[in-house]
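Everything below concerns the one structure shown next.
Here is chain A:
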Amino acid sequence: MSFLSVKSLTASYGVSQALFGVDLDINPGEVVALMGRNGMGKSTTVKAICRMIAAGGTLEFAGQNLHALPSHKAARLGLGLVPEGRRCFRDLTVAENLLATSRPGDWDMGRVTQLFPRLGERHSQLSASLSGGEQQMLAIGRALMTNPRLLILDEATEGLAPIIRQEIWSAINRLKQDTDMAILVIDKTLAELEQVCDRAVMLERGKTVWSGAMTALTPDITERYVGV
Partner candidate 1 sequence: MSTILIIEQVLNGLQSGVMLFLMAAGLTLIFGVMGLINLAHGSLYMVGAFAAAAVAGATGSFVLALIAALAAAALAGAVIEVAVIRRLYDSDHLDQVLATFALILIFSEGTRWVFGSFPLFLDIPDALSGPVTLPGGIQYPLYRLALIGVGLLVAFGLWLLIERTRIGIQIRAGENDREMIAALGVDISKLYTLVFALGAALAGLAGALVGAIQSVQVGMGEPVLILAFVVIVIGGIGSIKGAFIGALLVGLTDTLVGIFLPEVLKLFMDAAPATSAGSSIASMSIYILMSLVLIWRPSGLFGARA
Partner candidate 2 sequence: DVKVGMITTLSGGGASLGIDTRDGFMLAMEGANRDDVEVVIEDDQRKPDIAVQLADKMIQSEKVDVLTGIVWSNLAMAVVPAATAQGLFYLSTNAAPAQLAGKGCNSNYFSVSYQNDNLHEGAGAYATQAGFKNTFILAPNYPAGIDSLTGFKRFYEGELAGEVYTKLGQTDYAAEIAQIRASGADSVFFFLPGGMGISFLKQYADSGVDLPVVGPAFSFDQGILQAVGEAAVGVKNSSTWSKDLDNEANAAFVAAFQQKYDRLPSIYAAQGYDTANLLLSAIDKADVNDDAAFAAALKEADFASVRGEFSFAANNHPIQNVYVREVIKEGDVFTNKIVGTALEDHANAYVDACKM
């Protein structure tokens, strides 16, 4: 049994079904890429794991059945989400955003501002007035502050300057080396994913259509499922 085990996951938005059978496993220390074209169900999978929408199928994390837990209890098992579109708490300052949901552990204010010095400089600014990239850093910092065992990054490098993206990727690499945090990454730049991910899972129309080691990813497959 894996750390996170997702089997035949289904989910719907009202009457329209978005997931038709997603399979996905992650083990501690692993970095897995979740890939697919726009609208194929990557974010929906993440929302289902975090119990933000109701879902069917197997959903287990750290030996617990996630279906039985409300969103906040699932999170406390060690899920750290960086959501699509950032979703910082607009009316809170940067520092307050980081503190609001922090849980004790290695990651604290000091370590996060070390990773993103920009957040330190802006720590008493309202997050609504941050630049897009700054908000993205804040969302990552916020998730790290919960000291997750599984970090989920949904388009975490969207809108970041190349130099910062590199920093984030190297931070992920460091996380991978130094901790046994499991990481699930959704991102669009294949080259960058290849640097850090161990495995990849491809979604098409709400279904897992391919999964395997990153090294086994052929141009053929990527052409077919992500179009490059």
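Per the selection procedure, all candidates are chains of the complex that A comes from, given by their letters.
Definition applied: contacts are C-beta pairs under 8 Å (C-beta built on N, C-alpha and C of every residue); 3 or more make two chains touch, one makes a residue touch a chain; residues count from 1.
A quick note: this is a predicted structure, and the numbers were derived from the prediction, not measured.
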Selected neighbour of chain A [touch, this complex] from 1 or 2: 1
Chain A to candidate 1 touching residues, read off their complex: 50-52, 70-73, 75-76, 79-81, 83, 87, 89-92, 96-97, 99-101, 103, 126, 142-143, 146
